[in-house]
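Here the complex is missing a single protein chain, while all its other protein chains stay put.
Chain naming follows the written order as A and B, and within any one chain the residues start at number 1.
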């Protein structure tokens, strides 16, 4: 049961990878055909991208062929690499939204409000959301420590160049 | 000769100079450990003071920072899977796995020793055979460089054992990312999707830190979040690896283990020294190339990628072995072969010494003093490393719930500060997202970064060769060195194919 689900996941993963490679390759070749490329002497400007697209297409076909071959022989499980841990997709989704999405907001705040304030706030949010054994005390102390460290390192020592901040 | 040596050692071993070397190494290790920041940046910041310092003092400080920074990058690579400098990206592959197995101290010590050995080799080469090696480096024109890059690309394919198709595909994606920006021959913008901010291309630091470090941090964030919502306290294995449970006395690098990494270290030292002497090739390429070669020549190649100490040793020694040899083109011809060499060149100029062939004859004493300082700084690096590593090993074991957010924030601000570029921050986050996606789909990440590093050089070399050869493709095999590389590549493929078969 569990094994079956794992195998399905591998199938999906491999199919998605192949689809990604083929799409990128075809889109790229179309772009070379119809995009605006400035003429260059002797070798076209798209020589390297073109080669890269061919490699992507070839790799995509290769992955599909391997899948087909294993499916025919009925040993799809051979595709599963030992030690490949199963991913917690929900967790990764949350982490991407929280950390990468949060970082966009964070850096906007750094540019428009101030480095230290933004750092303390963002660090507080991250610790609150991520630290399994965060207490109220640590929530108060840790972000201030990180803020102080960032200030000491980047403002005091390095003198980082940022637009004049609104706050601190 | 003897009086010069005495004079130079009086300069190099003056107490103030030695103090500055200590200070520099300490500063370098600290900055190198922060993702995005590197020794280069500290050197750039300190350039104005070079005006006011005695040359020997300035050299001591700058050399210390540079060497400390080269090693410092591996600390965060091993501790958090987050390479502190581009050169440490290869170190993070095995280093972080070793830490997860509860061996941070072994990993860090392997990195320290191999870094010092690689670095010292490279310094000795600089001191004793700079001139012949420089002559070899000069014979590398576009045709030879293209062959070298093609050779490296074949090693990439070799890096991703068992998933050659996926390895090639991500290498292609890396090349494509590197093509964004200006065409090197016509100067036209390409693949910028209409965004002027992309017209200068993507810089190495945000792409590399994003792909390796940010994606790793996000994955760790995901695990932490899952544990938090499931109200699981740290499980037993995790508990053991936390600070209170971690017993550093059981995590000592043994003599036998050290000896087993020596072959990898020597491979790294040789590859790093050679790549470092070529203008423009760089530390990351050296590290990945020696990692690839060491894996191929290792008796236990299957352990690579799973916390192999040999993997750490080869990557770190290759990275650090560029240190001395990157000065070879600078001293021999006044050509800065890397960003670091350019900064040292500027420091020489600020001190009234023009880099180039006349440097050694016009300023003999101070250059010999610099040689002594280069070697001495390695000893300082070793000593400070020995003193500090137990603390770093413990920091590596601090609760990730508090460490990961801090590392993430430092990586963002550090990447911004490296070039004062807002665009770099967005590129960093985008590269992080790409890294997460590729990991989820089971792609290896190292080939992508190598494609990104090699792509522009390979393209330029190819197109320059074609321009020089008037559009005749045969120009690519009109050089004995280039033919040598192609034969070596072919031989390696044959060797590996048959060696692998024979082993099974």
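One rule holds in what follows: contacts are C-beta pairs under 8 Å (C-beta built on N, C-alpha and C of every residue); 3 or more make two chains touch, one makes a residue touch a chain.
Going forward, contacts and distances are computed from a predicted model.
J.: Suppose you had to identify the omitted chain by its UniProt name; would it be "Tripartite tricarboxylate transporter substrate binding protein", "Cytochrome c oxidase subunit I", "Monovalent cation/H+ antiporter subunit B" or "Cysteine desulfurase IscS"?
T.: Its UniProt record gives the name "Tripartite tricarboxylate transporter substrate binding protein".
J.: In the whole complex, not just what's shown, which of B:37, B:59 or B:185 touches the removed chain?
T.: Going through B:37, B:59 or B:185 one by one, B:185 is the residue touching the chain not shown.
J.: Where the complex has a chain not shown, which of B:198, B:253 or B:388 is the residue touching it?
T.: That would be B:198, which touches the missing chain.
J.: From the list B:262, B:339 or B:395, pick the residue that touches the absent chain.
T.: The one listed residue touching the chain not shown is B:339.
J.: If I consider the whole complex, including the chain that's not displayed, which of B:70, B:191, B:365 or B:431 touches that chain?
T.: Of all options in B:70, B:191, B:365 or B:431, contact with the hidden chain holds for B:365.
J.: Under the stated touch rule, tell me which residues of chain A contact the chain that is not displayed.
T.: Interface with the chain not displayed, on the chain A side: 152, 156-157, 159, 161, 163-164.
J.: Quickly run down the residues of chain B that touch the omitted chain.
T.: Output for chain B: 7, 10-11, 14, 16, 20, 23, 44, 46-49, 51-54, 56-57, 61, 137-142, 181-182, 184-187, 189, 196-201, 203, 279-280, 329, 333-337, 339, 342-343, 345-346, 349-352, 354-359, 365, 419-424, 460, 464, 467-468.
Heads up, the rule we're going with is that only the chains that are shown with their structure count from here on.
J.: Counting in whole Å, what is the centre-to-centre distance of chain A and chain B, each centre being its mean C-alpha position?
T.: Between these chains, centre-to-centre, one finds 22 Å.
J.: In the complex formed with chain A, which residues of chain B make contact?
T.: 34, 41, 45, 162, 164-166, 168-169, 171-173, 175-176, 179, 183, 185-186, 188, 190-191, 214, 217-219, 221-228, 232-234, 306, 399, 401-402, 404-406, 408-410, 412-413, 416-417, 420, 422, 425-426, 429, 432-433, 436, 440-443, 455, 458-459, 462-463, 466-467, 470-471
J.: Report the residues of chain A in contact with chain B in the complex, numbered from low to high.
T.: By the definition above, chain A touches chain B via 13-14, 16-17, 20-21, 24, 28, 37-43, 45-49, 51-53, 55-56, 58-60, 62-63, 66, 81, 83-84, 87-92, 94-96, 98-100, 103-104, 106-107, 110-111, 115, 119, 122-123, 126-127, 129-134, 138, 142, 146, 149-150, 153-154, 158-161.
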